[in-house]
Each structure stands twice: as structure tokens, then as C-alpha cells.
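This view holds just a subset of the chains, kept in their places.
All chains are identified by letter, namely A and B, in their written order; residue positions are counted from 1 within each chain.
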């Protein structure tokens, strides 16, 4: 599965349309290129529909939101649905403001997403917004997950069940990332143990993963669950490979470079050997 | 003092709200993370008041200004004052346009800042805008300080007196950075000799420092002078540590990474040993 997903990205060189925040946009573009895709960043209201039409997939990230980009997201998302392109949603910081909450409610209503990727607190907050009874009272802490929400080996079954319930409620693959990642559709959950704790000290490691999902979905549009799981595993494996390069003077800024470098250099053999996941 | 300030940042992990320019925003986010804080970048008019309320401090930087971000800055600043959060102002390029000058005048009128950080030319220009008689006719040269304004050992007493006068006029700690940094409240001026000349060849080393001030003020809100001096010293010390890594093929792009890396790796022992400052 993994080799097939990876090979398809490199063979098809998908164009990935990103409407994303201005904080991590450069890293998002570089990780798409590193993966074998081609990024286009465009959020002008008057052009997003045309841009998304010529692309293979769309990645919507609400990290730095305003009225103009919100409208651009809705327009692009609807058009991507119309031309049957996969669409990724990254609900950065949902719960931190009314604007973010209302935008997510609107997007979920007007756009059908292939994948929703967020940390556990963000996914739980969406459950609340949708009025789902999933016993998930969650407290947003800005753009990071709350400690009390963390997925561990002890609560992994509950987390997998929650992700599947969210997949049923949204019609999307749910990619709930953290120390353990859970990627699920309604029937099947990949529980992924790759990655390194220090990835959370890099700004936008989650945004980068969402952009990478754009590459993997764009090149593997008919198998969204496998494509999403593969992208999450690639990010985790590259987080590990990048961390192996760290010297005792390296910190988060160099680590960011090393991870993106690793995405470009990744071989299918490395990926298969280092992948650690189980299906529940 | 330094160890205490550093330790508080890492212990309290302050959320820092940044309304900053899109040029250096990624480095600002990474340096906040490196310091032990958590950054949130948000400039949507409809959400900045909510965002700043859940944070520990606010950093306002006018590097790339427009009418929408100007309004967001005013709203966020007033709200931060209301909930008693420290607010940092970075008046990037004040003097270079009417828009920047008018925005600074408005911000200084409507928001009480804990710290104003700029190069000497920017601080002098603010003195002019405020109509202060401090013998400071200054010429803006874009976003850089003029050569004729530079603080040296010879004019350090005058610079310290000027910074104290500006602190009295604004009610803010003044962090006037350059080859020698002066950080002053009305009574006391830290004169700081750390740093490296090549830091000025990195875009946004000043913006990064302002974001770092957000971390230090957020975690040490009751001691703004010490917090600000500590942040300035941390930046200078890390500029030195980062420079020690430079090989003869490294330039400003790698140097940027090395400084942020050093902020993450910094020990209190390194900080205390390398700090070079005096109080006037």
C-alpha cells in the first residue's frame, strides 16, 4: 500500500491548490515539492475557482483567516466538489474564535471534504460544533491540542471509535494526529506510531502534513483512506529520519529543514521498513 | 534575573498572539516555540479580540501594514489592555510612509504598550511624531537604522538618557536595539553588548526579537523591564552562539536557522556566562 501511494505521487506530479495561512505557507509549498507534487498557493476570490479546476486536489487551512479568505475557501471548495477533486480541510485553531467556528460550520455544510486533518482537540471541537454526542467536551488551547485530550495506547480503542464516528458524521476520512495518529473512515482505522515528540516544536508541522495530504490525495484520488494514512506515515517516518540528523546544536529551525529534506529523499524501502501502524 | 526569566518562559509556556508582517512571520513563530512559548498568528478583524483574550501577551508589528491589519492591531491592543496582558510594539519602518506614521500615532494614543522595540532610528522617529524635544532629527532609511544614529560606547550615556526620556513619554519600556542595545524604563537602563554584526543581514532579526519579547513578557508580566532585557540578551547571546556554528560556506539563510536553534538549546548557564551588560 505505502509504496504504491508514494510511487503514484512521484509518477503523477499532482498540482495541489492550497488556500492556507501565511505563517507556514513556504514550508507547505516546499513539502509538496519534496513529495513529488507541485504547489499552487492562491486565495484571490476572483481566481480560486479557475485555479482549483486546473489542479488535482485542494487543501484548505484556516490558520490565518479573514472574510476574504473565508469566501475564497467556500468558492474553491464548492468548485473542487463540482469537478470531483479531493479536498482536505485543516481546521487550525477551531474553538479559539467565533470566526473560526462559524467558518468551519459553513465549510462543512457547503463543501464535502475527502479528509479532515486536525489534532484531537480540533476534531473533538468539530464534533461539538456538529452537535454530536460523542462525550468529547474539549477546551481549545490556541492552535495546540490540550493535554487531557491526548491519544495514548490506553485510550486508543476509544479514539479509533471516535474517529470512525466522525467519519460517519462528516463523510470524510478523519486524520487525527498527535503522539499516536488515527486515520479512519467509517470502517477502518489506521493507528500510526511514527513521528517524534519534537515535531511539535516546529511551527506548522500539522499544516505541512495537510499540504502533503494534498499531494497524496491528488495522486491517489480513488483510495482516500490509504492515501491519507500513507501521507501521515510519510510525515511520521520523515520526522524520525530528520531527527536522526539532529546534532546537539540543532533545534527546531534546522529540524524543519531536515524533515522536508527527508520527504524528498525518502525511498519506498525506508518507508516500508520504518512504518509502524496497526489497523483497528 | 536572567535564569529566572528564562525558566519562567519554559515553565509557563505562554501563548503569544502575534499580529505581524507576512515576511518574517514563520521565523517569529519558530522563535516563540524555540523559547518555550506557543505562537498564535491571527489578524482577522473579527477574531483578534477573542484570540488575544486567550493568550498571555500580544505582539504588534507593522512591517506589512494595510487598512485591515491596522484596524485589527487597534482592536487587539485595546482588548489586551482591558484584560491586562502585556503588549509589545514593533514600529517597523516608521518614518517610511504616512500610513506607518499615522498608525503608530493612533496605536500610541489608543493602546498602552508594555514594551516598544525598534532600532534607534525608529525610536527617534517616534520621539519626533510625539513632538518630544529630544534633539533627534532622524532620517528613516526604509526598515534599517541610519548610520548617523548608531549607538556607540561614546554616546551611550546620551542613548540611555534618551531611552529613559522615551520611557517617561510613553509609559513603556523602551528596547532600542542595534550594535549596542539599550533597554530602559524611566529609572534604569540596561546597556547590552551581546550580538553579532551579521545578524543585520538576516531579514527580520528585529521582528524575531519582538516575538521573543512576547514570550518573555507573557511569562513575566509583572517585571517588564527585566523580561525585556532578558529577551534582548537571549537574542544577542544566541546570535553569538549561532555565529560560532558558521562555516565558511554558511551565509545569512543558515545563520537564521542557527540562531533559532540556539534559542531552543540555550541553557541558563550559557545565558549567564555569555551575557554582557551594564546598568546605567
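The working rule: contacts are C-beta pairs under 8 Å (C-beta built on N, C-alpha and C of every residue); 3 or more make two chains touch, one makes a residue touch a chain.
Since the structure is predicted, the reported quantities are computational estimates derived from the model, not experimental observations.
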Taking the full complex rather than the 2 chains in place, the copy count reaches 3
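Rule of thumb we're sticking to: only the chains that are shown with their structure count from here on.
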Expressed as a multiple of 5 degrees between 0 and 180, the CA superposition of subunit A onto subunit B rotates by 120
For the pair subunit A and subunit B, the C-alpha centroid-to-centroid distance in angstrom is 33
Residue positions on subunit A within touch of subunit B in the complex are 21-24, 26-27, 63-67, 93, 96-100, 140-144, 201-204, 248-254, 256-257
Within their complex, subunit B touches subunit A through residues 15, 22, 25-27, 29-30, 33-34, 38-47, 50-51, 54-55, 68, 241, 245, 256-265
